[in-house]
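Every protein chain of the complex appears in place save one, which is left out.
Now for chain A:
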């Protein structure tokens, strides 16, 4: 009985590490697709609601949702790169990583600003801020993985 419990616990821990590795790769994929979209974006003066650079840790998931929905609203998913990026931003691995950003209490998320309250910025600034947010979360996710492996 003890042996079975120990084996199940080991399998559980390994799956967590594996999931963490997959999340790490998923965010790298998001950055790659974002880079492709930025380089293939037509020159546009479109202005759209853009979350600020100084997002609290607990509001990262809210900001991700805002970026994703704004992308859908203004660029659609008919284009190849737009579709790929939207799917990656909507993936469960991406969402879980953003939700795991040192935010455990549900009440703290209620202080996050709504998407339409954010000031409007041009497309270039919009994608730069999305890139910064993903890089910041990815950096934190690597730290989390190291801590998890360590302890």
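Operating definition for what follows: contacts are C-beta pairs under 8 Å (C-beta built on N, C-alpha and C of every residue); 3 or more make two chains touch, one makes a residue touch a chain; residues count from 1.
Methods note: contacts and distances are computed from a predicted model.
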Q) Of the candidate names "tRNA (adenine(58)-N(1))-methyltransferase non-catalytic subunit TRM6", "Up-regulated during skeletal muscle growth protein 5", "Cytokine receptor common subunit gamma-like" or "Exosome complex component RRP40", which one corresponds to the UniProt protein name of the undepicted chain? A) "Cytokine receptor common subunit gamma-like"
Q) Which chain A residues would touch the chain omitted from the figure, given the whole complex? A) 24, 27-28, 31, 52-54, 56, 132-133, 135-136, 138-140, 142-143, 146
